[in-house]
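With one protein chain removed, the remaining protein chains of the complex are shown where they sit.
Per-chain residue numbering starts at 1, and chain names A and B are given in the order in which the chains are listed.
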Amino acid sequence: MTDAHAHDSSQYYIPHHSPWPILGSVTLFTVMLGAVSYLNDWLGAWVFLPGAALLGTLFFLWFGTVIDENQRGIYNLQVDRSFRMGMMWFIFSEVMFFAAFFGALFYARVLSVPWLGGEGVKVFTNYILWPHFEPAWPTSGPGHVGGRADSSFNVMNPLGIPALNTAILLTSGFTVTMAHHALRAGKRTPLAIWLALTFLLGFTFVGFQAHEYGEAYANMGLKLSTGIYGSTFFMLTGFHGLHVTIGAIMLTVIWLRVMRGHFTPKRHFAFEAVAWYWHFVDVVWLGLFIFVYWL
Amino acid sequence: MTIRKTLARLALAAAAGALTLPAWGEESGWAQLNMPQGVTDISRKIYALHMEIFWVCVVIGVVVFGAMIWSMIAFRKSKGAVADTTLVHNTQVEVVWTVIPVIILVAMAVPAARTLIEIEDTTRTGLNIKVTGFQWGWEYDYLDQGVTYFSHLDRASDAARELGSGVDPTTVPHYLLNVDHPLVVPNGVKVRLLITGADVIHSWWVKDLGVKKDAIPGFINEAWFKVDDGWTGLLRGNCAELCGRDHGFMPIVVDVRSRADFDTWLKNTAAEQKQAASPGASAPTGPLPNATAPAAAAPATRAPATATATVAAAG
Partner (left out) sequence: MAEPHAHAAAHDDHDHKPHGWRRWVFATNHKDIGTMYLVLSCTMFFIGGIAAECIRLELFRPGLQFFDPQFFNSLTTMHGLIMIFGAIMPAFVGLANWMVPMQVGAPDMALPRLNNFSFWILPFAFTLLIGSFFVPGGAPAGGWTMYPPLILQTGAAFPMLIFSVHLMGMSSILGAINVIVTIMNMRAPGMTLLRMPLFVWSWLITAYLLIAVMPVLAGAVTMLLTDHFFGTTFFTAAGGGDPVMFQHIFWFFGHPEVYIMILPAFGIISEIIPTFSRKPLFGYEAMVYAVASIAFLSFIVWAHHMFTVGMPLAAQLFFMLSTMLIAIPTGVKVFNWTATMWKGSLSFEPPMLFALAFLFLFSIGGFSGLMLAMVPADYQYQDTYFVFAHFHYVLVTGALFSIIAAVYYWLPKWTGHMYDMKLGTWHFWLSAIFVNVLFFPQHFLGLAGMPRRIPDYAVQFTDWNMVSSIGAFGFGLSQLLFPYLIIKCIRAGRAAGNRAWEGAHGLEWELPSPPPFHSWTTPPSDAVIARGAAH
C-alpha cells in the first residue's frame, strides 16, 4: 500500500503510510518475547523461532518495497543522500557497540586482572582474597573458572586459522573494491565475478570461524564460560562473526540484484552501503586479530 | 489578579502553619539541615570543604539570580519596557563570564584535591580490620588478633520494621540505626578498614568518620579513620549501596573506646573466641560472640542503646 505516486519527486519524496514499521515492531517484540520465554524455560524456543522467521521475512518485504520504489525511479538525489547518511551513522552505532566489548577487554587486561594479582592500588585484594593468583594474560581468573576438568585451557594460535582468516577478509575487502570499480565502469561481468568472490570469501571466513569454535570447545577447553578470557574471546569474535554472516548475506542479495540488472554506474546506494558495512567488519576484525589473538 | 491574591493567601497560611510546628529542638528532625562535622580530622576537613562550596554557590546564585530578578522587574512589557534588539553580542562580557568561573573553579579544586590526597594515604596504620558486607549485615575480622564476629540490625528494630508490625518506630530506641554487635575501635589510632563484599556490592558508610567505601565482591578496598584522641562513644551509619531487599536494614554502629578499654576488650574477646572455638568448650561452637553464647556475652551486652554519648551531643 506504500504508494509511490507521491509528490513531484524532483523536489522531495515522502512515502505515504506503510504497514512495515508496525509489523516490524510486532515481530521484533515477538522475537524478544520468544527469547524471554526461552531463557526463562517457559515455552522453549517455540515463540522465538517463528518470531525470528517472521522478522526475517518482514525485513525482506520492507527492503523489497524500497528496492521496488527505487527501481521505479521515484527517489531523487536527496533521498539517496538521506540513505547514505543514515547508513553511515548506523555503522557508527555498530562501532560503538563493539567499543563496549573492546572496552571490557582492555579493562580486564589493564586493570582488573592486574588488580586481582595485587598490582596497583589493590594489593590487599591479592594478599587476602586471592593469595596464589599470578596476573597473566590469558587467564580464567583467580578462581580458575571454566575450562577443562582441571580448569586449564589453551588459546588459539594466531598464526593458524586466525591469520588465514585475516588474509581472507583482507582479500575480500580488495575484491569488493574491484567490484565497485567494475560497477562504476559499467562492466557487469567483472562486477558479478568480483562480488561473488567477495561473499564466497565471507562465507569461507564464517566456515573457518565455526571450525575454530568447534576446536576450542572440543579440544582446547576454551569456552564462553572460561573466565574473562573465554568471555571476551567469544563475545568479541562471536558478534563479529554474526556481523560477517549478515554482511555476506547482504552481499549475496546485492549480487542477486546485480544479476537482475539493478544499479547504474552513477546510482547504486545499496551496493555502496553494503560495501561500507563490509569494510567496517573488516576493520573490526583487524582489531580483533591484534588484541584478541595476537597480543 | 486573582491568582496573585490566592497565592498571597496560601503563603500566609503556610507561614502560620510553620509557626505552629514543634520547636526546633536538638533531637527534632527539623533542625537537621546540614552535614555533621564528625569526629575526625578528615571529616571536619570534608565539612569545611562542603561549606566552602556551598557558600561559593550561594554567592554565585545571589549574583546570577539577582540579575535575572532585576531583568524580570525592570524590563517588563507591562511597565512599558521596549526591547533593545541590538544587544545581541558583546565579546568582552562573554570573556569575563567565562574566565571568572574558571578562577572560581580552580579555587575550589585546590582544597578538594588536597583533602583527597590526604584521604587516599592509607599508610602507617595501627590496626587492620577486614570488613565484609553481606546480605544483610557486616562481618568484622580483626586481622591477626583472633577476633571475628557478625553485626546485624538489632532485634527491637528488626521486629518493629516488619510490614504491619504494629510497633510505633518512635518507641524503638535508635530505630534502624542499632546493631547487635558494634564495631569496636580505639580512639587516637589510625584504623585501616579492608572492605569487601560477600555477595553483592554494599557500601560501608559512617558519616561522622567521613568514610564511605564500596564493598565489592572479589576485591578489597582500603579506607581509614582516626578518631580524635579522647573521644569515646557510638557512631552510627548505614549501608550506602542498594544491595537487595533489606538494604535499608543493615546499619553500622562503631563503638569508639579509649585505647586501654579497647585493648582489654580485644584481649578478652580473643580469649573468649578461642575458648569457644576449642573442641572441649561447652558453649555453642563458632567463632562469633553473640548474645546467646555466654562466653561472648561481655561485648554483646554493652548494648549501644544504653550508651549516652551520641554523635549529636558530641558534634
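To be clear about the criterion, a contact is a pair of C-beta atoms (placed from the backbone, for glycine too) under 8 Å apart; a residue touches a chain by one contact, two chains touch by 3 or more.
These figures come from a predicted structure and were not determined experimentally.
**Q** Write down which of A:45, A:99, A:185 or A:210 is the residue touching the left-out chain.
**A** A:99
**Q** Pick from A:16, A:72, A:181 or A:211: which residue touches the chain that isn't shown?
**A** A:16
**Q** Considering the whole complex, not just the chains shown, which residues of chain A touch the missing one?
**A** Residues of chain A in touch with the missing chain: 1-2, 6-8, 11-12, 14-22, 24-26, 28-29, 32-33, 35-36, 39-40, 62, 78, 81-83, 85-86, 89-90, 92-101, 103-104, 107-108, 111-113, 115-116, 120-122, 129-130, 139-143, 145-146, 223-225, 227-232, 234-235.
**Q** At which residues does chain B meet the chain that is not included here?
**A** These residues of chain B touch the chain that is not shown: 3, 7, 10, 27-30, 32-36, 42, 45-46, 49-50, 53-54, 57, 60-61, 64-65, 67-68, 71-72, 75-78, 81-85, 87-90, 93-94, 97-98, 101-102, 105, 108-109, 112-113, 115-117, 119-120, 160-165, 167-170, 174-177, 199-201, 203, 205, 207, 210-214, 216-219, 221-222, 237-249.
Note that only the chains that are shown with their structure count from here on.
**Q** Where on chain A is chain B touching in the complex?
**A** So the residues of chain A touching chain B come out as 115-116, 121-122, 124-125, 128-129.
**Q** Name, in rising order, each residue of chain B that touches chain A in their complex.
**A** So the residues of chain B in touch with chain A come to 130, 194, 196, 218-220, 222.
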